[in-house]
Structure formats: C-alpha cells, structure tokens
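For chain A:
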Amino acid sequence: MLNGSILSLITFLPLAGAVILALLPRRGRIIQWWALLVSLATFVATLHLPAHFVYGQSGFQFVINAPWITHPAIRYHLGVDGLSMWLVVLTGFLAPIGVLVSWKAIENRTKEFYFLFLIQQTAMLGVFVSLDLFLYYAFWELTLVPMAILIAMYGRNKGPQAAIKFFLYAFIPSALLLVAILWLYAKTGTFEFTHLQTAIAAGGLGPQALFWVALAFLVAFAVKVPVFPLHGWLADGLTQAPTAMSMVIAGKLGLYSLLRFNLGIFPVQSREFAPWMIALAVIGIIYGALVALVQRDMKRLVAYAILSQVSFVLLGIFCFSITGLDGAVYQIINEGVSGGALLVLLGILYERYGTFEISEYGGLSKRLPHMATLYIITTLSLIGLPILNGFVGEFLVLSGSFVGHHGWVVAATTGVILSASYMLWFIQRVFFGPPSTMVEEKPGIDVNFRELATLWPMILLMVVMGVASSYWIRGIEEGIRPLANAPVTQPMAQSHATSLPTQATLRKGRQ
Partner candidate 1 sequence: MNGSMTVLRILPEIIFTITGVLIMLVDPVMPREANRKPLGWLAVFGALAALVASLYQYSLPDGTAYFGVVQTDAFSVFFHVLISGIILVSALVALDAVHPDTENLGELFALISFGAVGMLLMTSGVELLLVFIGLEISSISTYILAGFRRKTAKSPESAIKYFLLGSFATAFFLYGIALTYGATGTTRITDIATGLATTHDLPIAVVGLAFIIIGLAFKVSAAPFHLWTPDVYEGAPSPIVGLMSTAPKAAAFAVLLRIAYEAFPQLQSHWMPLLWIIAAISMTLGNLGALRQKNVKRMLAYSSIAHAGYLLVAFTVLSADGVAAASFYAVAYAVMNVGIFAVISHAGGYEDRLTLIEDYKGLAYRSPLLGGAMAFFLLSLIGIPFTGGFFGKFYVFASAIHAGMIWLAIIGLINSGIAVFYYLRVLTAAYTKPLDTSPVLNVPRASFPLLLALFLTVSVTLILGIAPDRILKGARNAAETFPILSSQQPPLNATPGAPSMAELSHKP
Partner candidate 2 sequence: MVPIAYYLILSAILFSIGVGAFLIKRNIITIFMSIELMLNAVNLSFVAFANYWNQINHQFSGQIFVFFVMVVAAAEAAVGLAIIIALFRARKTLNVDQVDLMKL
Partner candidate 3 sequence: MNFWWFLLISVLKIAVVLFILLTAVAYTVLLERKVVGRIQNRWGPSRVGPFGLLQPLADGIKLFLKEDLLPTAVYKPLYILAPCIALACALTSIAVVPFGADIKFKGVDLFDIANINIGLLVILAVTSVGVYGIALSGWSSNNKYSLLGALRSSAQLVSYELALGLSLVGVVLRAGSLNLRTIVDVQATHGALSWNIFGGFQIVAFFIYLTAAYAETNRTPFDLPEAESELTAGYHTEYSSMKFAMFFMSEYANMITVSCVATLLFLGGWSSPLGHLLPSFGPILDAIFPVLWFVAKVFFFLFVYIWVRGTLPRFRYDQLMGFGWKVLLPIAIANIVVTSLWLGFVKPL
Partner candidate 4 sequence: MHLVLFFIFGGFCVAGALNLLLQRHPINSALSLIVVMTSLAVLYLLLGAEFLAAVQVIVYSGAIMVLFTFVIMLLNAQREERTHGSRAAYILGFPGAAALFAILAFIFVQNGKSLGFVDLSPSTMVGTHQLSEVLFRNLLLPFEVTSVLILIAILGAVALARHHEPPRNQSRPAGKEQR
C-alpha cells in the first residue's frame, strides 16, 4: 500500500516542502530548520526503498503507472530497480547534508536558496524514478533550472557566467535529446521505457536512424556526466557553485541516464559506440588527473578529479561486463559520497579562510587536527584505499573491463596512480609543511558540531561501503544484469547483427 505511493511521496515531498517554505516568514533560522526537516523526511522516506526492495526479482518495483496526458500518451510512470534505488537513497542522503553545509554559507536570501534547493531535489529524484521517457525528460530539464539560478545567485563572483555556461552546455544537447525522444514516439507511439525497449528490440526501425537517435541520447547524457571533450562547463560550474550544489552538479544524473536509457533502450547501438567511449573514458581519466595535478585552486582541482572519476565510471559502463557495470554503479555512489564529502570539507575550509587558493594554505594540520583527519579519510576513499569504498568500485571497474580491453585498462590504471599523487600532494600542501602567513594570521576554529554532524555520516558510509559492499552490490547487480553482455565475453562482432536483438533485450521484452 505504501509501496504503491512511496515514490510519489519521495519525489514530491521536497516540492511540497518548497511551496510551504515560500510561505514561511524570513525570521531567524526558521527556513533553514524547515529545509532540514523536509530533506530529512525525504531521506527517511527513501530508506523505505531498500527496506522493502525484493531482491532477486527482476524488473521495476514500487511502480506507479497512471495516465497523465492522454494525447500524446504520456504516463505518470514511476518505478525503481536495483540500479536506481541506491541513487534515490543517495540523493536523499545528500539532501540534509546539503542543507547543513549551507547553514552558515548562505546568509542572505535564504528563502530563495532553500526553495530552489528543494525543487532541485524533486527534479533529481524525479529523474531517477521516472520510467516514462517524457516524464523523465521533463525532470531532466527541470534539474537545470534551480541549479543554474543557484549558481548565478549564490555562486562566487563569476556566478552568472558560470551559470549560463552550465545551462547552455546542458540545454542544447537536451534539445537533441528531445528530438530523439519525439522521433521514437512518432515511430512507436509510446514514451514508456519498457515498451520502447520491446519495440526497438523487435526491430523494424531503421538501424541508420536508430544510430542517430542513440547518438543524440548519448551526447545529451555525456555532456551532463561530463565525458572528456564535453567537460567545458565543469570546472567553472563547480568552482562557482555553492557547496550544496557542487555536490550534485556532476556525475550521477548523467551516468544514471546513460546506463538506464542508452544502454537500456539501444543495446546494439551502445555497443557500437563502446570502443569510442572507452577511449574517451581513458583519455578523460588521464587528462583529468593530469590537469588536476597542476591546479592552484582547490575547487578546480576537485573538478578535474571528478572528471577523472566519472571517466572511470564510464569505462566500467562501456565494457558491458557485469562486474564492470557493478563497479560503475558502485563508483557513482562513491563519487556522490566521497566527492561530496570532499566538497563539504572544502566549503568548511572556505568558510574559515575565504579562499580556495592552495598556495595560501599550509600547515593547517597543527591548527585544525580534526579537520585534517576528515580530509585525509576522504582523500583516501577517493584514491581507492582498500577497506574504503573507493577501492571496491575501482577494483570492480578495472577487473570488469580488463577482460576485453587490456591496453586501455592498463592506461586507466595510471590514472589511479595519478589520482593518488594529486590528492596526496594537495593534502600535503594544505595541511602539512610550514604554516603559511594566512594561516598564521587567521586563527580558524576546528570543526564544530554541525559540521561533524554533516561529515561523520559520510565518513561512516565510506567505511561501511568499503567493508560490506555486497549489501549494495546485490541490488545493483539485479538492475544492471539486463544491460550487460549475458555471457561475460560476448564478441563485439556479434552485436553488429542489427536485426537480431540481443538476448538481454529479448528477456526484457518478455516481461
């Protein structure tokens, strides 16, 4: 009974909260508290999903399927599977953290901030749970708006430019995505994910046209990820955005969409793209790491680190092995948790010293030992130290992709090494060595209770995910199995026989 409406509840709880928030008075911290309450409630609601998820059952669960617009046939169709469930939970988890981290950072115009923040939550949750392509697209586009406005209004001095850049980068490929969606609809008469899968698997649509449609999907998602040559917005966007937004700006939305829709709807075409994507992924890993190495601004450093990280995920995705895909999804969650934690930490640091220049810092560990500890744990998680979550993901990705693509994987491994070097060097420069003049002058307070409350859950999660990964993996595997090549090493050549649907899609179609 609750299972039937839980997804609607999760998705629209933040929106309802936002509407009420708009009516609250701007007095004291009422607005912050309310936002926190709403986001916590949302998080609690998302926990319902793993609690009631039936493992071992393929297909979508917690489904709601009601007509929305009769003509064209758009349905209000929500549902999660193992792939999206954890992402929903992750989004719910990051929401209260986002509120807490903005607690002090956002002093003015709080109402507008939290209003948009909550709408952003709804949009992101909507992306993860929508199974109607149209509904999905609507949420997908909606994610851009609050993000752009928040970057413009609350970003650093160059906020507006960064916002425009971000918006345009994301919006224009989305237009192509819309064309593709509409074309699919025109040909098949449905927007529904599962129906589309069946229809395309059944053949009848020209392979030539499908190639272009799939490419449109791919480009739209790739920009949002971002994939290597399309990452132009990332550094600026991430640097300018307020912390709560930079936590969610990259990664999971695009990667999830790639997995769900590109691989889900166009299995054949995705395999055609795969060699290119793997190449781009590896280039991205190395390029991102190298560029991160020479950054002077912390946030830009993190931005390129994220580019490197998401490229890793990409590598996992496009090897089409179950292990690799497992690792990819796991890595998406890791990126959310660890990357998020790092950004929170940067935000905390910025609140104290007001700069992201690495060269201004030095020898902080003596003054702020707690903070240094947190930084180090997070960094270790990011560079993939065993028993922390990053290790599991990276390992799965590399081992999963190694089978088919030795050369590329070897190259990617250098990325792992590079990531260790830039992260550790960054820690070294900021926290160790002689204290810089700025650190001398400004006393700086160590982590306070609110910040601890923000960060400890994340640290805890890193450890738990590093140790008890199977708890997550079993759900994920359920979700990604249809996407993978069923026999782990299916020769690529076979998938070029376009008229024959792959086994995976056939299985989907029978449901």
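Selection rule: all candidates are chains of the complex that A comes from, given by their letters.
Brief remarks on what is shown
Please note the rule applied: contacts are C-beta pairs under 8 Å (C-beta built on N, C-alpha and C of every residue); 3 or more make two chains touch, one makes a residue touch a chain; residues count from 1.
Everything numeric in this text was worked out from a predicted model, so none of it was measured.
Candidates 1, 2, 3 or 4 all belong to this complex, yet only 1 touches chain A. Residues of chain A touching candidate 1 in their complex: 67, 69-73, 75, 109, 111-112, 134, 137-142, 144-145, 148-149, 152-153, 159-160, 163-164, 167-168, 171-172, 175-176, 178-179, 182-183, 185-190, 192, 195, 198-199, 202, 204-206, 209.
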